[in-house]
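There's a structure below that I have some questions on.
Shown here: the complex without one of its protein chains, the others still in place.
The letters A and B name the chains in turn, as written, and every chain counts its residues from 1.
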Amino acid sequence: MSRDGAILWLKPFIARPIALLGLGILLGTILAATFAPWLAPYDPYAIDPSIRLTPPNALHWFGTDQFGRDTLSRVIHSARMALLIGSGVVMFALATGVPIGVLSALFPRLGHLLMRMVDVLMAFPSLLLALGLIVVLGPSVANAILAIGLGYMTTTTRIVYGLTLRLRMETYVEASRSMGAGTAWLIGKHILPNLVSPLLVQASFVFAFAQLGAASLDFLGLGAPPEIPSWGNMLAESRTFITRAPWLLFFPGMMIVATAFSLNLVGDALRDRLDPRFRQLFSEKG
Amino acid sequence: MNGNAVLDVRDLKVSFSVRRAGRKYQVRAVDGVSLSLAEGEVLGIVGESGCGKTTVGRSIVGLVRPDSGTISFKGTDMTGASLRDMRLNIRMVFQDPYASLNPRRTIGDSVAEAGDINGFFTSRAGRSAAIAATLTAVGLDPSFAARYPYELSGGQRQRAGIARTILPSPSIVIADEPVSALDVSVQAQVLNLMMDLREQLRLSMLFISHDLGVIGQISNRVAVMYMGRIVEQAATRTVLDDPRHPYTRSLVAAIPKPDPSKRILGAIETGEPPSLFKRPRGCAYAPRCPIASDRCQVDVPELRSAGTDGRAIACHNV
Partner (left out) sequence: MLSVRDLTVSLGPETAPVDIVAGVSFELGKGEILGLVGESGCGKSMTSLAVMGLLPQPGPRIRAGRVLLEGCDVTQLQPWQRVVAGHGRMAMIFQEPMTSLNPVRRIGDQIAEAVRVHDRLSGPPAIDRARELLEQVRMPDPAMQLSAYPHQLSGGQRQRVMIAIALACRPQVLIADEPTTALDVTIQVQVLGLLRELCNRLDMAMLFITHDMGVIAQLADRVSVMYAGRIVETAGVEALFGRPRHHYTRGLMDCMPSRNSGARRLPTIAGQPPAPGTVGAGCVFASRCAAVRETCRTAAPPRAEVSQGHDVLCAFPLDGGEPR
């Protein structure tokens, strides 16, 4: 990508400082996840009963927990689980929701049937659905992704279905059909390219809400195994110390909110970047 | 009817089922239209909004399935002809230059789309050259190939929309209100372009418009439609200078003439527009017609030839 191209991509973020903040938090999380062993000042698993429940200080910036483990190190290592669950859920939701939504909109008979099933799934609150699935499948990271992803598959399908129904009626799709285009052509050249930007926004929402969903499952002991550091697990372990050691809840809780929030901001800015009507505003010289 | 017709439409009927107030209705948008298009001819179709003009065009390019009737291209029924041959030979220009180009595809990709779909291009270089030549032919710089629709003005987009229908060159172009969304000065440019292309490429054209001024400029013959039927058909000048069917007369009279000394406001009576849900039993125009008789209430008038110049009229009383 040329220098101009790079500037073009950054412009929507520069024009909106709050989106830049979101981007910063997201990049920070990714960096933390990638370089956790080098960034974390201590071994996140190292137990030291002599320093149990130390409040934040110069040695342990985020304090320590009931086993004397360093909270900062555990918060940093938890970013790995957050990214894994978030991207897993997004991929699952897109990989199922996009084909189902597009095909349902293009083939009304099939669509009728599939959308009824989606409606049934949507009738359950997504957390309840996830809990039920975990009870059946047993707790594990993969099952957590599947369980949370199922809830967002339905919303993604609905969105894709609605968008495709509208795109299908666009004059340029008509024009393409009048020239003999088949379904594969319409999907590849007209429908999917126009779904990219709304799906980016949807993906950012799903990623954000997946953080909340994963935290809830972890908190209930139904998500990542308790020995693996994750923000939800940290909340769960420290909830009995809420009055004595509030920092144990504060830092992981803040991270959950911050990642969820930042993803929404980034998605919004990306949408502006990709939509030609908005893009025009940003590509004007001066 | 016409031996050397490139396009021949016989008794076309199209209906849609629509939902109104919880009830399902079957509305007949096109109710028995027959027309033929000679080689190199431009046939104008004119009529009020909702009278079925677009539906006729969409049926011909295969976007809607007619209830009955035949559409034949150069003597072969299109239901039997090779679909690819037909798709490349009959192409459509759409009314809204903003909606008819995919915002995510370059102008070049849109212009080459028919060729791409039908495997017309054999090499990338050949494709690029063809795009450049086509853009030049419609008065756009070849560099437009790499641009996106939002970078173009309405007139430029409509040129791109026209370019898309002439690569590869077809026999017939169905133009559905191609200049209605454009300003007069741009409209004149695009109309001139269409007349030039028609001559250079020996195109036959079905030119749909609600504007008799535009129709008068470009077409050789005009068919006037009312509620899904052709009510009058003749050479353009004949229709404009001497309209005979009562509906054509009111249509011609209602054109706002750009001449303040010929004011018509308050002087003519045009009646209420019809509803497809309440189709009269006899002549569809009877509720608005100043010369309707008893027979008009019960008997549907057939299109019959009137005079020697190929004029046809569907009316009991003229």
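Everything that follows uses one rule, which is that a residue touches a chain if its C-beta (ideal position, glycine included) is under 8 Å from a C-beta of that chain, and two chains touch if they have at least 3 such contacts.
Note that the structure is a prediction, hence the values are computed from the model and not measured.
In terms of the touch definition stated at the top, the absent chain reaches B within the entire complex. Checked against the hidden chain, the listed residues B:26, B:76, B:136 or B:153 yield one contact partner: B:153. For the chain left out of this panel, the touching residue among B:75, B:126 or B:273 is B:273.
From the options B:36, B:187 or B:233, the residue with contact to the unseen chain in the full assembly is B:187. Summarising the interface, chain B meets the missing chain with residues 48-49, 153-155, 183-189, 191-192, 195, 210-214, 216-217, 240, 250-251, 254-261, 263-266, 268, 270-273, 275.
Assume only the chains that are shown with their structure count from here on.
A straight line joining the Cα centres of chain A and chain B is 50 Å long.
The residues of chain B lying in touch with chain A in their complex are 58, 61-63, 83-84, 87-88, 91-92, 94, 96, 99-105, 109-110, 113-114, 117-118, 148-151, 164. The residues of chain A lying in touch with chain B in their complex are 170-172, 174-182, 185, 189-190, 193-194, 196, 276-277, 279-280.
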